[in-house]
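Removed from the display is one protein chain of the complex; every other protein chain stays in position.
To keep things simple, chains are lettered A, B and C as they appear, and every chain counts its residues starting from 1.
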Amino acid sequence: MITHFYDVIIQTVCRLLIPFIQVYGLYVIAHGHSSPGGGFQGGVILGASFILLCLSHDLQEMRKRLTRRTILIFCSLGVTIYAGIGFVCLLLGGNYLDYGRLHRILPVDSVAARSLGIFGIEVGVGITVMAVMVSIFLDLASEEKVREG
Amino acid sequence: MKWIALIAVCLTGGLLIYGTVDMPNWGDPTSPASLHVSPRYIEKTVEETGVPNMVTSVLADYRGYDTLGETTVIFTAGMACLLLLRRFGK
Amino acid sequence: MELIIGKYNYWIYISLMMIGFYAMIAKKNLVKKLIGMNIFQTSIILFFISTGSKIGGTIPIVEQGAQVIEAGQYINPLPHVLMLTAIVVMVSTFGVALALLWMIYRKYHTLEEDEILRLRR
Partner (left out) sequence: MNEISFPILIIVVPLISAFFIILVGLLRRDLCYPLMILTLSFSTLSSISVLKEVLWGGTIHYRLGGWLPPWGIEYVIDPLNGFVLLIVSAISLLIGITSKRMVEREFPEKATFFYCLFLLQVTGLLGIVVTGDLFNLYVFLEIASIAGYALIALGEDGAPFASFNYMIYGTVGACFYLLGVGYLYIATGSLNMADLAQILPSLLSSKVVLIAFAFFMVGIAIKMALFPLHVWLPDAYTYAPSAVSSLVAPLTTKVGAYVMIRVALTVFPPAFFIETLPAALMLRWIANGAILFGCILALAQKDLKRMLGYVLIAEIGYIALGVGFGNRNGLTGAILHILNDALMMACLFLFVGAITYQGWPRKMDQLRGLHRKMPLTAAAFVIAGLSVIGVPPTCGFFSKWYLVLGAIDSKEWLSMAILLASSLFNAILFFRVIEKAYFESGKEHGMVQRTMEIKESPLTILLPLLVLTAGVLSLGLFSGKIISGIIRFAIPVYFK
């Protein structure tokens, strides 16, 4: 149960911080190739930014930006991207998750295709992790309050 | 109950310590773990996948299927919380 | 002596594991059990990570413009990868466990094991 209290300082600081946190999360996902990071870590940072939004404002504020429906779609979209990329590799004649085969549809050689495939699945992982983190938080926090499919 | 728990815990810990006797020392560069499978990950990663971060390349490519499983685990957890806690409108 | 100094990483993880395991078995409060579970899993993560280390090795990211790559230069990336997966599993288990605790609390209004057992009778 989240009790509402409105504190100007907390709200303003969080409002200022959240965009930067989100950009940093995206950076961590995108830069996982050459520095520590990757889909999971970036996804957690993105999820944390939304959770911070819930904590500093309230759930209604959150709902304006991400509805339950959207979160659900994101949850399933991320894993589908991952499994789907693997499936495309299968259709292109390789084994499952053999990203090297992607060079048949991308204008690059097979090593670069692997690199791009890895990036694709990192994005998928990031989306799912973010959505699931927010979803679990909302389910735990909004106990019986939210009546919305 | 407390005593049984303590005995069980000490037994487990003792067994684990007994196992460490034959283990390589900390940071030993010639341990089997650093000689058998992992050298290929270190030496070939840039050549084969074009990714300098070995953790990423092993995570997403060499052992990519584990990561698919991992993502599925977290998806499962999300759906599980949803199934258990959410009250659905009429 | 060699046994303790050369392998101190194992001793640390085993003592952490024993703490966690004890809390899981002996504590009567469900939240404390959960915390014990978390300590247990974290100790396993420490264990795996410590197996990947090499004296004289650096983080497993190939330096820009490195020509020759030798296995001894970088620490073993495989345990790190395994543990990223294990961390995710841990987080997921924890999330589901919290959801279960919510349901239990809603039903019995307590999280003490003996009280729940008494109420169920």
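Just so it is clear, a contact is a pair of C-beta atoms (placed from the backbone, for glycine too) under 8 Å apart; a residue touches a chain by one contact, two chains touch by 3 or more.
From a predicted model like this one, the values you see are computed outputs, not experimental measurements.
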Displayed chains contacted by the hidden chain, counting the whole assembly: A, B, C
Omitted-chain contact residue, chosen from A:Ile29, A:Cys54, A:Leu97 or A:Leu138: A:Leu97
Residues belonging to chain A that touch the chain removed from view: 69, 72-73, 75-77, 79-80, 83-84, 86-87, 90, 93-100
For chain B, residues in touch with the removed chain: 15-16, 18-24, 31-38, 40-41, 61-66, 68-70, 72-73, 75-77, 79-84, 88
Residues of chain C (touch criterion as defined above) contacting the omitted chain: 21, 24, 30, 33, 37, 40-41, 44, 47-48, 51, 79, 82, 85-86, 89, 92-93, 96-97, 99-101, 103-104, 107-108, 116, 120
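Just so it is clear, only the chains that are shown with their structure count from here on.
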Selected interface, B-C versus A-B, where C-beta contact pairs are more numerous: B-C
Between chain C and chain A, distance of the C-alpha-averaged centres to the nearest whole Å: 24
Distance from chain B to chain A - Cα centre to Cα centre, in angstrom: 22
Cα-centroid distance, chain B relative to chain C, in whole angstrom: 10
Chain A, residues touching no fewer than two other chains: 34-36, 38, 40, 129, 136, 139-140, 143
Interface hub residues of chain C, defined as touching at least two other chains: 61, 84, 88, 95, 98-99, 102
Interface residues, chain A side, partner chain B - complex: 32-40, 72, 75-76, 78-79, 82-83, 86, 96-97, 99, 111-112, 114-115, 117-118, 121-122, 124-125, 128-129, 131-132, 135-136, 139-140, 143-144, 146-149
Partner chain A, residues of chain C touching it in the complex: 59, 61, 84, 87-88, 95, 98-99, 102
Residue ranges of chain B touching chain A (in the complex, touch as defined): 47-53, 55-57, 59-61, 64-65, 67-68, 70-72, 74-75, 77-79, 81-82, 84-89
